[in-house]
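Missing here is one protein chain; the remaining ones are kept as they sit in the complex.
Chain lettering (A, B, C, D and E) follows the sequence in which the chains are written, and residue indices restart at 1 in each chain.
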Amino acid sequence: MPVSYFLVLSALLFSIGVYGVLARQNAVLVLLSIELMLNAVNINLVAFSALLGQTGVPGQVFALFVIAVAAAEVGIGLAIVILIFRNRQSVDVEEMSLMKW
Amino acid sequence: MPEGYFGQYATIGIFVFVGVALVFGTLQLARLVRPNVPSYEKSTTYESGIDPIGEGWSQSNVRYYIFALLFVVFDVEAVFLFPWAIVFERLGTQALVEMVIFIGILAIALLYAIKKKVLEWL
Amino acid sequence: MATIGHQIVFWIIAVVMTVAAVAVVTARNVVHAALYLVGALMSAAALYILLLAQFVAWVQVLVYVGAIVVLMLFGLMLTNAPIGRASLDNNQRFLAAVTAGVLFLVTSFIMVRAFEGQSIDLVREQGTLTESVGEVIFSAYVLPFEVVSVLLLAALVGAIVIAKRD
Amino acid sequence: MFDITLATWQILVIKIIVILTVVPVGALVGGYAEHKVMAHLQHRLGPMYPGGFHGWATTLADGIKFLYKEDIIPAAADRKVFSLAPAAIMVPIIMTYLVIPIDRALIVEDLDVGIFYLLAVGSLSTIGLLMAGWSSANKYALIGALRSAAQLIAYELPIVLAAVVVAMLAGSLSLIDIVETQNWPFAIWPPGIGFIAFLLFTVGAVAEMTRVPFDMPVAESEIITGPFTEYSGMRYIFAHMFAEMGHMVAFGGIGATLFLGGYQPIVPIPFLDFIPGVIWFSAKTMFMIFLFLWIRPTFPRVREDQLQKFAWKFLIPVGLALVLVTGAWVLYV
Amino acid sequence: MAKVGSPSEERAGARGRVPSRHPEEGAAGAEGRFKTEEMILNVGPQHPATHGVFRLLATIDGEVLIDADPVIGYMHRGYEKLVEQRDYRQITNLVSRMDWLSGINNELPLALAVEKLMEIEVPPRAQYLRVILCEMNRILNHLMFFASFGAELGAITPTFYAFREREDIQRVMEATTGGRMHFGFFRPGGIKEDVPEGFVEGALAGVRQVIDRLPDYENLLVGNEIFKQRTIDIGILEEEAAYSYGVSGPIARGSGITMDVRKDEPYLVYDQFDFDVQSAPNGDCFDRFWVLIREVGESARIVEQAIEGLPPGPIMGKVPRVIQAPEGEVYVRCENPLGELGMYLVSDGDRRPYRLKIRTPSYSNVSALSYVLKNTYVSDMIAILGSFFFVLGDIDR
Partner (left out) sequence: MAQTQSASRADEALERVKSALKETISEPKVNFGTVDLICEPGDLVGVMTALRDSEGIECKFFGFLSAVDRSELGEGGGGLEVLIVVYSPVHFFSVAVHVPVAAAAPACPSVSGVYSGALWHERETHEMFGIVFEGHPQLSNLYLPEDFEGHPGLRSFKLPGRAVKDWPGAKDPEEAAAGGR
């Protein structure tokens, strides 16, 4: 099976994620979109791993690490969102300019 | 229907549909015999016989979030524990030391959480 | 025959995944968006199984669906986001769509060109064994493995410090 | 797999039929056992009339009764999520049956990732509970959903750690391999380690089933039936009763497989081999189920924070330590 | 679909109807606490844990109960007005229905009040039988709460045990009075009729069985570690607060108060029996429950003694055909199973009372609930509600 199938699907998922990040105003939804993007990365990693056969196992290992990183990212990201929500009663990305300065 | 690896997962995939079919099939079956007499009173939200104050979709408490976070951390740990569990015997002491360090660091996380009293609610 | 079977399965997964992913970024209800994400993640897991990476697939289910989505749902219930398109999206939807579209076209063009003709041999009898995954982690990638624990520790400590500020 | 040659699709059909019988029958028998065991533990008889002999048809009658109940979806509820939730709870439970070996050759699929698959699939029910609780738009349901989700995730970890211990002792994740390596059941040998893991598993399993003493999420005296407060009729059966019983049978089977030697005789005496593995497996599963049933009339329920503290401050540290101890045992003893 | 809007605004609207917000909570709570996390939850009137139509307006934050306001009146039947329209004979049967778990104890103070005003001498046999019946009723009541408290904490087994024992005593009561809940057996001047044959044996067997099995009950719940965790130091009602709220009965005695009308101002023939006033010092759910269980044993002891000393003789004093209490007023206090049941009778010499104020124990006890419930867990709320042993009919009258 051509590897490009998977790569294109991954690219599609990534682009949808990008759309979500750009178009969504709600911070939690932005995080959800980032998850889509990370998954796109994982699909690529696993696809390459399958492409390489037995030597490609490190690809899967990297996918595991990406999942671990995603877990940490979501944990911290949501904590920040919750903190901002507590202080401002809003989860609008637009209004979250406090980090800018 | 191929055998082996894909055969196994094909079966599992089919069972997903079987499970869904079981649930919704029974619901359809029930539709044949059950009464259906909707009324306004029946479709109201139950709150001990009183009209609810506020919304049902209120927020939860931040403590639940921290529990979930703790769980995520240890769940990721479990992910690495399983591959380790089946190879550590071959790799010997070195692998055990690696896991001791890994678990040690996560134990610090748990200790920190306990120390910070995120498990206390009042 | 096997390849055709794989093709069919791939297309089913691809369609489900795309629909679910699009639903994630367009849903009007935040909880629905999170549940659509479950769909997208599950189809990704199915894709991993198709790519012989069964361990990664079940890790995806265990960690992503069983833990991260639960965390997301808790987060959503904590922030009580309003429901409705207008308040969830900003007014750059068109711009975002164009950017995403261009990005998709460019990347997929590059990908297809770069990996033209290479194909995955899926007609193996065995998926990747958990054992081999374990061997790779604990021989070649010990350092990243330990770093993961530090990362998780840091994330937990950070999140507790942030969220606990009453 | 079988000596008799069957077409793969025939085997598949047989598997589907078997699972479709085992799951409901297991739930019905579990429900009946619950009625009767609890009754006798409480100095009473329990159901005696339906079906004639000791009320054997009670649960069947219950099920049929629920078939005839009206299915009400509250106006405030999120209809789509509300109707999907029972399936989201039920399907993962059915999925867990697929990898439990009833006998050497009697298993739907023996996966290389066996235990891990069980845990991954098991963790999906949490989403279903959150869906049920959230979509009901009911405060009791929401509180119940949060409670159950927090509890399920907290008590999944002791089970995971117990399973890791088993995997370490067996050196494999495949459930067939795990059973085959148990000359002595893991609950007996290695001394201490296996038994502690078994206890961790049992406690975790009771909590995962949200049964007394860990039934906070469905505590009827506090939050009615928690996430299922708004459910009625068949949906309620699937989301709650059937799920609980299905869970109980599944956990019974898993416990028997992981710790009691599954279809192997309980002690490695060749003489006992004449008893078929199915009998051994069923007996051990029933023992596990009896254990779960025994706990229920014995305890009051614990409080939500006590429950969380118990998991995080006691069970999980013990589990982590046990993993390391097991590692040392396997390497050096 | 949920409404879009400021949640705090909506809650403020709802809050308007919520009574008695405690000042220290209002100021510090609103600022320091993340207020949108709060949720107002109705517990009751139709809720499994409220023993009837009792409603608790609970403000909760996650699992923590910030504030709770009992709302009562769903069962208000206006006893104090009704009795002004009925003669004394009818009232005895009416007040029997106030606290439906201890019907015969409710009839007693009315009979005593009328007897005091009319200066009727009650024959000793009637007095003894009254004591026996009252104490048996007390055992029934306490066992009922033993059952329900366990059930509320999620332990189902005590229910079945308690009901098994209740049944034996219930049968004796039924054979004697003809009723299982509303006995209607006491009359001003004595009791309705003499006890049937087999009463003495039945009652003795019943209470001896209770005495025998009491250690079992204690082991079943009191010895259980989870039960201790759920009740010790939960829902503390201090002695001073208990006095100030007028809390009485086993609840007050769980707060270290040794107040028992039977002992302090003996009525009937209680001063002739040897029994102890059980009390426990801490005022938590465990102590309240412990006192309750202990009182079962004391009541059983009283019944045993009373049966032993049961004198022969008439069961009715000299009572005129139409009971007309002379002009005057009298206050009678009795130890109801749940606390002090007082009746303030104002008579204008008619066949019916001019005014009868009924001071029911549950009413005063429950008024202390919002004090105790502050800053507890939702699960503890149930434990506390259960440990406050109230009967709705007694609160609402």
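Heads up, the rule we're going with is that contacts are C-beta pairs under 8 Å (C-beta built on N, C-alpha and C of every residue); 3 or more make two chains touch, one makes a residue touch a chain.
Keep in mind that what you see is a predicted model, and the values were worked out from it rather than measured.
Chemist: In the intact complex, which of the depicted chains does the undisplayed chain touch?
Modeler: E
Chemist: With respect to the chain omitted from the figure, which of E:Thr59, E:Ser148 or E:Ser248 is a touching residue?
Modeler: E:Ser248
Chemist: Tell me, which residues in subunit E touch the chain that this view leaves out?
Modeler: The list for subunit E reads 19-20, 72-73, 76, 78, 80-82, 85-87, 90, 116, 240-241, 243-248, 257, 259, 264-267, 271, 321-322, 327-331, 333, 340, 342, 344, 346, 348-349, 351, 354-355, 357, 359, 363-364, 367-368, 371, 396.
In this section, only the chains that are shown with their structure count from here on.
Chemist: From subunit D, what is the lowest number of touch steps before subunit E is reached?
Modeler: 1
Chemist: Based on mean C-alpha positions, I'd like to know which chain lies farthest from subunit A.
Modeler: So the farthest one, by centre of C-alpha atoms, is E.
Chemist: Is the C-beta contact count larger for B-C or for A-B?
Modeler: Contact tally favours B-C.
Chemist: In angstrom, rounded to a whole number, how far apart do the mean CA points of subunit C and subunit E lie?
Modeler: Taking the mean C-alpha position of each chain, the two centres sit 60 Å apart.
Chemist: Would you mind pulling out the distance in Å between where the CA atoms of subunit A average out and where those of subunit C do?
Modeler: Distance between chain centres, rounded to whole Å: 7 Å.
Chemist: Express in whole angstrom the distance between the two chain centres, defined as the mean CA positions of subunit A and subunit D.
Modeler: Averaging C-alpha atoms per chain gives centres 33 Å apart.
Chemist: Residues of subunit A touching 2+ other chains?
Modeler: Subunit A, residues with two or more chain partners: 64, 67-68, 71, 74-75, 78-79, 82, 86.
Chemist: Quick check on subunit D: which residues sit in contact with 2+ other chains?
Modeler: Touching at least two other chains: 111, 116, 119, 123, 134, 137, 139-140, 142, 146, 149, 153, 156, 173, 224, 304-305.
Chemist: Residue numbers of subunit D touching subunit C in their complex, please.
Modeler: 78, 80-81, 111-113, 116-117, 119-121, 123-124, 126-127, 130-131, 134, 142, 146, 149, 153, 156, 173
Chemist: Name, in rising order, each residue of subunit D that touches subunit B in their complex.
Modeler: 8-9, 12, 15-16, 19-20, 23, 66-77, 86-87, 90-91, 94-95, 98, 108-111, 115-116, 119, 123, 134, 136-142, 146, 149-150, 153-154, 156-157, 160-161, 164, 167-168, 171-173, 224, 229-230, 233-235, 238, 304-305, 308-309, 312-313, 316-317, 320, 323-324, 327-328, 330-331
Chemist: Which of the residues in subunit B end up touching subunit D in this complex?
Modeler: Per the touch definition, subunit B meets subunit D at residues 1, 3, 7-8, 11-12, 14-16, 18-20, 22-24, 26-27, 29-31, 33-38, 40, 42-47, 52, 55-58, 60-61, 64, 67-68, 70-71, 74-75, 78, 81-82, 85-86, 88-89, 92-93, 96, 99-100, 103, 106-107, 110, 113-114, 119-122.
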